[in-house]
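Worksheet for the structure shown next.
Omission of a single protein chain aside, the complex is shown with its protein chains in their original locations.
Our next item is subunit A:
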């Protein structure tokens, strides 16, 4: 979007307060959603919870196609649709809620840097574990999943990950988790006592890795090695998701109540 268009949208966003019927759209839980999309969706939900903004989660098979940028999750607020964590954070900021106001410039720089690290390492590592079923009938489900795989493979090749073996990917994930663990240390959140976008993002990714069943457990084993990261996930889950009003079949909280982080 050009600068003018962005400014216009921000202006529009700032005039209305947050409505009650905001909705977050993602793909179907069991059959369809990819690991990385699940992580992104969870990150957005955590972020909105941290800002105390109510949102209900709606699962649709064609969520990807409904989204303005082709990526899930996206939120539908009033008469605007915003997708992906970055733009959603800015949109929420325009409405007057921000989690990172208390940070100084250097800390904001660090926060952005860590968010990129998480996106780089964990997101792409999650993509290398394919798990794309489909609720559509045959042959559409085959075609769509091949298309998705092909798209992912092209992207991997462009950034140079195509030659990486599984061990190298796991090593990268381990390095990333080590960095996050060292940065977190013994603090409750990454930047002192207040949660920020970074906490939401990290929670989304780590929780997904820890709780989703895959063919192998190697990814989650890597994360479990760092006890302060698992404690961090549990803390955020308890604080922001279990007090949430359950819309039983579709919320994460209901799902997380059925799973335990220690398995």
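We adopt the following convention: a contact is a pair of C-beta atoms (placed from the backbone, for glycine too) under 8 Å apart; a residue touches a chain by one contact, two chains touch by 3 or more; residues count from 1.
Rule of thumb we're sticking to: contacts and distances are computed from a predicted model.
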item: Listed names "dolichyl-diphosphooligosaccharide--protein glycotransferase", "Auxin-responsive protein", "ER membrane protein complex subunit 8" or "Metaxin 3", with the criterion being the UniProt name of the chain not displayed; value: "Metaxin 3"
item: Per the touch definition above, residue among A:57, A:75, A:88 or A:121 touching the missing chain; value: A:121
item: Selected from A:29, A:112, A:148 or A:235 as touching the chain missing from the view; value: A:112
item: Option from A:178, A:194 or A:212 whose C-beta touches the chain left out; value: A:178
item: Absent-chain interface as seen on subunit A, which is shown; value: 1-2, 68-71, 105-106, 108-110, 112-114, 116-117, 119-121, 154-155, 158-160, 175-176, 178-180, 182-183, 185
